[in-house]
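Heads up, one of the protein chains got dropped from this complex, but the rest are sitting where they should.
Going by the order they are written in, the chains are A and B; count residues from 1 in each one.
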Amino acid sequence: MSTAQTHSAQNLTLADCLLQETGVDIRRCYQCGKCSAGCPMAAEMDYPSSVWMRMLQTGRPDLEKAVLKSQSIWLCLSCESCYVRCPMEIDIPRVADFLRAASKRRGLVHPRARNILRFHTAFLDSIRYTGRLYEMGMVVDYKVRSRKWWQDLLTAPGLFLRGKLNLLPHRVKHPKAMRKLFKWAAEDKEARI
Amino acid sequence: MARIGVFVCHCGENIGATVDCARVAEACRKIPGVAHSVDYKYMCSDPGQTLIREAIAQNKLTGVVVAACSPRMHEPTFRRVCSESGLNPYLCEMANLREHCSWVHEKSDVTTDKAIDLVAMLVEKVKRNKPLHPIKVPVTKTALVLGGGISGIQAALDIANAGHKVILVERDPSIGGHMSQLSETFPTLDCSQCILTPRMVEVAQHPNITLYTYSELESLDGFIGNFKTRIRKKARSLDEKLCTGCGLCTTKCPNKKIPSEFNTGLGMRTAIYVPFPQAVPNKPVIDREHCTYYTKGRCRVCEKVCPTQAIRFDQEDQIVEHEVGAVVVATGFTVKETDFFPEYGYGKYKDVINGLQFERILSASGPTLGEVKRPSDGRVPETVVFIACAGSRDPAKGIEYCSKICCMYTAKHAMLYKHKVHHGQAYVFYMDIRAAGKMYDEFTRRAIEEDHVQYIRGRVSRIYERNGKLIVQGADTLLNAMPVEIEADLVVLATAGVANEGAEALAQKLHVSYDSHKFFVEAHPKLRPVETNTAGVFLAGACQSPKDIPESVGQASGTAAKVAALFSMDELTREPVVAVVNRTAPPLYSTCVGCFLCQSACPYQAIEREEIKNRNGQVVKTIAKVNPGLCQGCGTCVAFCRSKSIDLQGYTHEQVYAEVMELLS
Partner (left out) sequence: MKMGYYPGCSISGSSREYGESLLAVLRALDVELAEVEDWNCCGASAAHNLNHTLSLALPARSLALAEQQGFQELLVPCAACFSRLAATRKALMADDAKRRQIADLVELPMKNIPVSINLLQLLQRVLPENLKEKLRAPFDYKVACYYGCLLVRPAEVVEFDREEDPEEMDRIMEKIGAAPLDWAFKTECCGAGFSVPRTDVVGRLCARILDDAVSRGAEAVIVACPMCHSNLDMRRQASESHSGKKYTIPILYVTQAIGLALGLDAKQLGLQRHIVPVRLSAGKSSQILENAPA
């Protein structure tokens, strides 16, 4: 069952689900804008954080969808500046995590954010199989996904010469344990909203 | 043999439509000891009252139960009726058939049964009621006013003008408080000192006011009408009678680099100083912490130059004692310093100042003589950013409340800045403009429309310094939270108003309650705004919460009216519902064992120790004794007493048990 249905069937807003799953209550937000004012990415965002907080507060499905389709949620760097300065102590980076997961799950990822998602996916795939990040493998994987074949092609030899690139992955002794953790996390409730 | 009269009221439809009042009256007639029982449409009406009066006389009643509404509503009415009929008023009780029965139940037999139970319980209680007599206490017609700011000044003058003596105590060397530091006042822009100083002089010259400056409350004991207070007069290090206030000492003192408290650290003062030229009294004090004589043992320049030989280096603090009948607490508030804000530089930027500091910069008597110059280099700032809600409405910083005065003074600041620096640009970052008050909203609109102050709705995230400019990072939340970065020369933070340092200790001395922010708490937020829960102690001004001048003055006059009303009586009459420790015949004297658990439990310090002596004058037992002047009848001591030696008059163990037993029978 798709989660969009679940949440409307139960008449829950995205803000309700957020509160249930993460304990973060965005109703506390009074749009002072301090988060947006200090956000290093605000200038590039379609909706800065204080704006998408308001959109979610309305509980309107069209605005909720607009947030999940926004580029903003993917541009968040999790630098935590907003959180430490928020007068209402709202864990905004945690909200962004939640929204990204929901956006991906519902297939609403903004086209210009897809490379960011591809990078995260390539990163996680790398550790899913080896347990530790295999940087070269991950970058190649990312290139395949993003088709950015030429990016960083000139950087790699320099890195290699400086001993910064491992040609072979390092594997943990119990790759099975890693897969178990991934499988368990995939079944988590928040991941299904 | 008891002869109780029961009077069941229909309260129109209120009780009558739900409870079968005739059946209640009839049932009660059968209770042993009930000599008379009737029902009537409106017992509180004149005919109803006459009904009771006649029944008391005809039936020689020894007690009355009126089954009607809440005793909160009409107990005084019916007790007065009994009193007029020659029956002790405390032999009259009310059964609450309205709030406790008819209003909360459907009409049914069971509801009427419950009504009968409620009356029967009270009948059993009244059988055991004893005549009580109101307690009378004398009133000392002198008021103690703590704090010499505008609130304290107003309260002191109003009480003194009503013909009563006032003792005014101020912690600082001069009265005047924060108002004396302000430049001009909203919404009229009249000069603060010009309207305040005449009041300060009036205080000093008023025959009914005794002024103690540079003094603090040491202790307050006693109760309404009968307080005893001790005041510590800190050593000024001079003989006030000899000092003429010529000021020679302050000009000759070699120690000139002490940050002036009055000028919020933006100006300097000497070690022997008068805080400001219009100070009342205009007599200096020596700041012993900074005086070279006290720190290094030499100097004594002031002593040498004083034409009247008034300097007294060896003067000590003095304790003065007074008896007062009422206390007005008007100790004011303070504002947060800029170092409270990590994101605005922890106070390390000289040109990030708070609102009180900007008042001093704007003030004609301030460190810049009223010219707007920034602290770091004395340049006239071309761009000034004002930040409202700095610390207020900020639970993360522990201050969730609105400081109330900032919106207005920030608009005033921006306006006055524009009046003084015509080509300058003023920005105000705000969350909401809270300008509720007479001519207040018009005032803030004037700042925007006539003085062209740029209001930007958003909170500032961070301030940092770059090449002598302060970079202010904000956002305009009315424009999709668009980032706004302003290069400012001066930033003024409208920092939160907070309780004074030492407010908690003072509240404990006064036995008044305080909230989590250490602001003093009024007895009722709406209907008793100037009283505290301690009878005879009143609140005026910002010690209760941040307030502007009109509100402080209004509240101060309110306390003065309360004090004058109290002082209009020679004696106070109090309800005799107080706790009493039992006394029995020797050799026991009392069942009290003297454990004094009650003493620690009593919230009103009403429990004293009493020594019982035998005929030879030897102490044979120490027991608890309740001071009826202080006791508020809360019953806490009764619950705590392990030997059941304390009873609350009118609610004795015997009476309450009788009620319960009746209910269970």
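Going forward, a contact is a pair of C-beta atoms (placed from the backbone, for glycine too) under 8 Å apart; a residue touches a chain by one contact, two chains touch by 3 or more.
In this text, all values refer to a predicted model and were calculated from it rather than measured experimentally.
Looking at B:Glu343, B:Glu400, B:Asp548 or B:Glu610, the residue that reaches the missing chain in the full complex is B:Glu343. Think of the hidden chain as still there; on subunit A it touches residues 22, 40-41, 44, 75, 77-81, 83-84, 94, 97-98, 100-101, 104, 115-121, 123-124, 127, 131-133, 135, 139, 142, 146, 151-152, 155, 158-159, 161-166, 170, 172-174, 177-178, 180-182, 184-186, 188, 190-191. Although one chain is not displayed, subunit B still touches it through residues 342-343, 345-346, 462, 464-467, 471.
Just so we're on the same page, only the chains that are shown with their structure count from here on.
Residues 30-39, 42-43, 47-51, 81, 85-89 of subunit A are the ones touching subunit B in the complex.
Residues of subunit B that touch subunit A in their complex: 343, 389, 393-397, 431, 457-462, 473-477, 480-481, 483-484.
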